[in-house]
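The block that comes next holds chain A.
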Amino acid sequence: MNEELLDMITNKINQLTDEETVTEAKMNFHKPMIILPADKWTLTAAKMLRDDEDLRFDFLTCITGVDYEEHMEVVYNFYSTVHDHYLYVKVTTPREEPSVQSLDPLFKSADYMEREIYDLLGIDFPGHWNLRRIMLDDDWEGHPLRKDYITDKKAMGLD
Partner candidate 1 sequence: MTAQEIFFIILALIAVTGALLLVLLKPISHRVVSMAFAFMAISGLYFLLGAEFIGIVQIMVYVGAITILFVFGMMMTEHRTIVFERDPRLSHQAIGLISSVSLLGLLIFGILSMDLPQTEGYVGSAEAIGLELYGYFFVAFIGSAFLLTAALIGAIVVARKEAD
Partner candidate 2 sequence: MDLLLWTAYAVIILMLMLGGVTFAILFERKVIGAMQLRPGPNRHGPWGLFQTIADVLKLLLKEDIIPAAADKKIFLIAPVIAFAPAFAIYAALAFDENIYGADLNIGILYLLGVASITMLGVLMGGWSSNNKYSLLGSIRGVAQMVSYELPLVLSVVGIVILVGSLNMREIVFFQESAGIWFIIPQFLAFVVYIISSIAELNRAPFDLPEAESELVSGFHTEYSGFRFAFFMLAEYTYAIAIAAIATMLFLGGWLGPAFLPGFVWFALKMVLFMFLWFWLTATLPRARVGDLMNYSWKVLIPLAILNIVATAFIKVWMG
Partner candidate 3 sequence: MSDLKTETMTLNMGPQHPSTHGVFRLQLEVDGETIVRATPVMGYLHRGSEKLAEGFLYSQFIPYTDRLDYMNAMTNNYVYCAAIEELFDWEIPERAEYLRVITMELNRVASHLVWWGTYLLDIGAMSPFLYAFRDRETILDRLNEISGARMTFNYHRIGGVKWDAPEGWIEQVLETVKELRENIQEFHTLVTGNEIFQSRTIGVGKLTKEQVINWGLSGPIARASGVDIDVRKTEPYSVYDQFDFNVPTREEGDVYARYLVRIDEMFESLKIVEQACNNIPDGEIIHKKGKKLMMLKPPEGEVYTRAEASKGEIGVYAVSNGKNKPHRIKLRRPSFVNVAILQDLLEGDSIQNLVSIFGSLDVVLGEVDG
């Protein structure tokens, strides 16, 4: 059943732009996962996921930013309160000037979670109403969750 769902989602997203938007679609621990590049991840696609009668992914549970040394990824975990199904959306973005379309206009739950990713990983979210640091000081240098971040133990008083 979940495989069918995966095919349906892939088709619907590809139909939006009439091209191969989804670079990879697979099952990840029994749940559908689609992977697409950041420039293809638009508000239209997210809106379709939210509003399409068969999908209705209205509950954005979790947003994760991951730094894979060669590129960065933002993973969205969707849940549908109507149809009770799940979806991973993986958005890949280059490591230099990482940028992913913000879902804040559609899902308010993205507000804080995207701010946190911006704060800790330095991924830009164009379209976010208030993209500021949330956990660290406003004048903090660098983004700690990046793999090349060097912890300045002296400055933090740990050494």
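The definition used in the following text is that a contact is a pair of C-beta atoms (placed from the backbone, for glycine too) under 8 Å apart; a residue touches a chain by one contact, two chains touch by 3 or more; residues count from 1.
A quick word on the picks: all candidates are chains of the complex that A comes from, given by their letters.
Since the model is a prediction, treat every value here as computed from it, not as a measurement.
Colleague: Okay, in this complex, which of 1, 2 or 3 is up against chain A?
Modeller: It is candidate 3 that touches chain A.
Colleague: In the complex of these two chains, what residues of chain A are touching candidate 3?
Modeller: Touching candidate 3: residues 28-29, 58-62, 64-68, 75, 77, 79, 81, 84, 86, 88, 107-109, 111-113, 116, 120, 133-137, 144-145 of chain A.
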